[in-house]
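Structure first, then comments.
Missing here: one protein chain of the complex. Every other protein chain is in place.
Entry: subunit A
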Amino acid sequence: MEDDNSPPPPPEQQPPPPPSHTGSPTDFLKGVVGKRVIVRLTSGVDYRGILSCLDGYMNIALEQTEEHVNGVVTNRYGDAFIRGNNVLYISADEPL
């Protein structure tokens, strides 16, 4: 049987354009310095703020930091140093 009833090709529902930032994890980290980030600790606590800088241990300095526990703001810090061993991930909170 001719397959002229084959399903149409998928419409131009193309995947979103590839992220403009490809590269190593280090490139990502360099890219987010100075940007708003979400830092999640292994305890599940989130810190949202502006990433001032970080080092090779993933120690982090944040500005205008909000501490979120279960989605609720529990503390605010003008500056915060986070010891790197507690970090689970760093997520960009604004377009790079």
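As a working rule, a residue touches a chain if its C-beta (ideal position, glycine included) is under 8 Å from a C-beta of that chain, and two chains touch if they have at least 3 such contacts; residues count from 1.
Convention: contacts and distances are computed from a predicted model.
J.: The hidden chain: which UniProt name fits, "Transmembrane protein 231", "LSM complex subunit LSM3", "CCR4-NOT transcription complex subunit 11" or "Proteasome subunit beta"?
T.: "LSM complex subunit LSM3"
J.: Could I get the residues of subunit A that touch the absent chain, sorted low to high?
T.: Counting over the whole complex, subunit A touches the hidden chain at residues 33-34, 41, 43, 47, 50, 52-55, 59-61, 63, 65, 77-83, 85-86.
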